[in-house]
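Apart from one protein chain that is not included, each protein chain of the complex appears where it belongs.
Right, subunit A next:
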Amino acid sequence: MAITRDSDLHIRRFSRNAGLGLVLLAFVGIVFGLTIAKVERGDKMEAYDHQPRTSVLPPAPADPAKEGTAQ
């Protein structure tokens, strides 16, 4: 026997709380699963992070005039 008696409220709400707990766990599973699915597909994982980074900049447009002088 438990040392403390469960509050009546907790007993009555058990099904509701257990259900919500399972829903939240499922949600965590979904977000994790989506992460795996997107990584597998090779989606772009980097986004703007308040600092310019070359890896997320669009490719510079080719400038034919400059290309000529560089060689």
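Throughout what follows, a contact is a pair of C-beta atoms (placed from the backbone, for glycine too) under 8 Å apart; a residue touches a chain by one contact, two chains touch by 3 or more; residues count from 1.
Here is the rule we go by: contacts and distances are computed from a predicted model.
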Options "ABC-2 type transport system ATP-binding protein", "Transglutaminase-like superfamily protein", "Protoheme IX farnesyltransferase" or "Acetoin:2,6-dichlorophenolindophenol oxidoreductase subunit alpha": UniProt name of the undisplayed chain: "Protoheme IX farnesyltransferase"
Positions on subunit A where the hidden chain makes contact: 8-9, 12-13, 15-16, 18-20, 30, 33-34, 36-38, 40-41
